[in-house]
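All protein chains of the complex are present and in place, except for one that has been dropped.
Going in written order, the chains are labelled A, B, C, D, E, F and G, and every chain counts its residues from 1.
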Amino acid sequence: MQWTVYLSGEIHTDWRQQLKQGAETHQLPITFTSAVTDHAASDAAGDVLGKEVEDFWRDHKSSKVNGIRTKTLIERYDIAVVRFGDKYKQWNAAFDAGYCAALGKPYITLHNDDIIHPLKEVDAAAMAWAQTPEQVVEILKYVISKQ
Amino acid sequence: MQWTVYLSGEIHTDWRQQLKQGAETHQLPITFTSAVTDHAASDAAGDVLGKEVEDFWRDHKSSKVNGIRTKTLIERYDIAVVRFGDKYKQWNAAFDAGYCAALGKPYITLHNDDIIHPLKEVDAAAMAWAQTPEQVVEILKYVISKQ
Amino acid sequence: MQWTVYLSGEIHTDWRQQLKQGAETHQLPITFTSAVTDHAASDAAGDVLGKEVEDFWRDHKSSKVNGIRTKTLIERYDIAVVRFGDKYKQWNAAFDAGYCAALGKPYITLHNDDIIHPLKEVDAAAMAWAQTPEQVVEILKYVISKQ
Amino acid sequence: MQWTVYLSGEIHTDWRQQLKQGAETHQLPITFTSAVTDHAASDAAGDVLGKEVEDFWRDHKSSKVNGIRTKTLIERYDIAVVRFGDKYKQWNAAFDAGYCAALGKPYITLHNDDIIHPLKEVDAAAMAWAQTPEQVVEILKYVISKQ
Amino acid sequence: MQWTVYLSGEIHTDWRQQLKQGAETHQLPITFTSAVTDHAASDAAGDVLGKEVEDFWRDHKSSKVNGIRTKTLIERYDIAVVRFGDKYKQWNAAFDAGYCAALGKPYITLHNDDIIHPLKEVDAAAMAWAQTPEQVVEILKYVISKQ
Amino acid sequence: MQWTVYLSGEIHTDWRQQLKQGAETHQLPITFTSAVTDHAASDAAGDVLGKEVEDFWRDHKSSKVNGIRTKTLIERYDIAVVRFGDKYKQWNAAFDAGYCAALGKPYITLHNDDIIHPLKEVDAAAMAWAQTPEQVVEILKYVISKQ
Amino acid sequence: MQWTVYLSGEIHTDWRQQLKQGAETHQLPITFTSAVTDHAASDAAGDVLGKEVEDFWRDHKSSKVNGIRTKTLIERYDIAVVRFGDKYKQWNAAFDAGYCAALGKPYITLHNDDIIHPLKEVDAAAMAWAQTPEQVVEILKYVISKQ
Partner (left out) sequence: MQWTVYLSGEIHTDWRQQLKQGAETHQLPITFTSAVTDHAASDAAGDVLGKEVEDFWRDHKSSKVNGIRTKTLIERYDIAVVRFGDKYKQWNAAFDAGYCAALGKPYITLHNDDIIHPLKEVDAAAMAWAQTPEQVVEILKYVISKQ
């Protein structure tokens, strides 16, 4: 059985790469999916539809174009991993977590213990909280391949 | 027809009070609902079930107790207003917005224009973005009472 | 038992008024709901949130504010009546009909026989096609009050 | 991952063909689906079930037969493109858009800027508005294949 | 708590009346609902929308008008009772039962033991099979009012 | 694209076989599914779980075992054909039709014109009514393979 | 706002009564609902439909009659409390918990700490675990009435 794992959140460290390598090492039958993680391309996703004068509308158009992808991938995944780093607002990651929760779909949070308190609602609806990519790989290995 | 308006997010300014007064002034048939906004009480919501040694589990228990309330209220509302202030992470507000979006229920965001960019995904799924409580009151008045 | 009847479409003739009077005449327990039918007010629904330079965005904002109302009312109704007149594109009426159909909720179309062909998909998913408000009143009377 | 893109609306220009060629050029993994676009065949879809005297019933039968196909394809697609041309009522396209919206599924509108105003409700629920097939191809390429 | 009980099926005996009297006798808080049980009126439900030449279309129109009522009432009920008598095809009763089953809503069948075999699929999805109206009243009394 | 067509109802004529041959002749990409059509085997489906004294319970057990299959197949099909012959009660076919209708899934009825009246509710929720297997094949060919 | 609290599980101690008194003491706007808790009456719920020879079928009939009530009440509640005592199998309580979990509805478990391990799956899907009725009352008071 093939599993689809959706990776949401932080794009400034290589955690996605670590998860992919871990899955490869253990030969787990996983297809990883994700929003576009090229920051500049993501911000410009709607530009092809016409330039905007107002920042709000440029962001709006790009977010919706990105939403075509993320909404579809979120509704298709089996397990999501939502990563919060130590910088930026990362409201999109919390938004994704809420979206997953409302769909009743399982997600794992990945973050350090210094942001436990502000993430308490996000963690409360998660199936697991991990602090390192290695832990996530172990969980995926167990869930997917353990006899 | 009675409308239920759920107020999510920031608890450090009096925006909830302003909305309630505005609704009263215009005699709008609105029942306002909200998470518990007493910060200390909210953090301690699970303490009655037994003290915890680990911060994570204390937060976890309290968040789930709070979730009994918020989940129910979110599934019952007609219109939500999600407020982002200029302090703190406010991931719970973004989480609520994602939850509302996944349920396909309408929400209005309320925030200043200096956080347009990090809120772009949250705004993209909203039905309106307001910058002041007065604007929200005007929208509610129009939506609910305009003939 | 109280029934809620949603009236969608054309705003240039008095068909809504005729339905209301008919319901009153027969003392039917109906609450009628509708989008805002004041054309100028509807087009300006989003203006309170800030003026827009581009027509597209002004329309976009107003449509979404109107959507807060229509989406809620459509999800609450028991029977909808969707009216197509002989002028204008009226794509919003066809959009509403598609929305109702996808929700599996019953609607009645109200239009003359000279637009049968272009409305065939809309009529095919309807529970009835009426040509006059009087006919709709008769149907409502039968459905709601016939022993 | 294979994506399914449903093409709804106008059948008098070659926009469907342009999208297919664009997808082929960029080797996008897309399966395109559509209602039957042969106008005469579509109008006659129900004739095999017996001739009708009344135009209304002939249209009714054919629309329902076509509905077996479109309903199924709409519930299976990942992304829809809804095209409005400059002729005819095209209520079926607006109906499809409303249907997609109620299912919470993403669609892109494709139309010129001279019909922005009558399409405002349809556009307000869309994830993007494009004016040319080339723009749609760019969006599909980004959404589906961008790393 | 008020309960809504939907009565479907046979219209040639007074079982509906017996259930209502039984509920009254025991002062059960029940609102009974039903399709229109006046046979001639039911067959003519669509006539107000225009006479039809073909029997099929007359039946079709009337059934859809009746469907506006039954579909709404079926989606609102708490308990349904589906009655099969000893005459006629009564496919509408079996259709209602299938509809209730697919919605996951509880229904009780009411029929004699000489039609157990042809009703086996209908009974298999029922919550109870009763042979007399008195038994149904007892079940309703127990379910609704037993402390 | 492969389509799944569920065949429900009458088991005494060879209409299933005719549909399969028609689909083969036209090389339609259809997987046909069906309840078990061996009457004796179907009635005995639950016997392996222990003999029953009462007819009711024997039927009950067998119907539920058959339900494991039919429920699953009904939830998986793309198009259903529900056949009513001229003998027997055939309540299971009407039950299946109601089940399909409540799921919002398309079905075609197949029956002679002498039972139009008792089948009016079943036909009213159908997407088409055919009188011969040849007509059904034509509809399937059009819906599935027409460009 | 009135809240509905469903009480599931153990019937041999007075925990239901304690919750009701606690709610009364704090004047909480709660309507309590429950399965029939009269053990003998519950076991005999189906007897009115005819005596059974086999124990299995007597239990089966009574459970289904009870299911008419519990299924309806479970789908209507806002908060459930599922109580596990120290005797008997109590599989019906675990079954109820699973049912609530699948519906995505919040429930609180109430049990001593000596059965933590066998209840771990039931607790993992709960919103809170309480050991005494007093704790449940405190949680209800907080969730329902805290400003």
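Going forward, contacts are C-beta pairs under 8 Å (C-beta built on N, C-alpha and C of every residue); 3 or more make two chains touch, one makes a residue touch a chain.
Since this is a predicted model, take the numbers as computed values, not measurements.
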Contacting the left-out chain in the complete assembly, out of F:Ala23, F:Ala45, F:Cys100 or F:Val122: F:Ala45
Residue among G:Glu10, G:Asp123 or G:Glu138 that touches the chain left out of view: G:Asp123
Residue numbers in chain F that touch the chain omitted from display: 31, 33, 36-38, 41, 45-46, 48-50, 61, 64-65, 67-69, 71-72
Residue numbers in chain G that touch the chain omitted from display: 55-56, 59-60, 62-64, 66-67, 84, 88-92, 94-103, 113, 115-125, 129
Interface with the unshown chain - residue positions in chain A: 1, 3, 78-79, 106, 108, 127-131, 135, 138-139, 142-144, 146-147
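One rule holds for everything that comes next: only the chains that are shown with their structure count from here on.
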Centroid distance [mean C-alpha coordinates] between chain E and chain B, Å: 44
Chain centre separation in whole Å, for chain C relative to chain A (CA means): 40
Per-residue overlap in chain E, given as positions that touch at least 2 other chains: 64, 67, 129
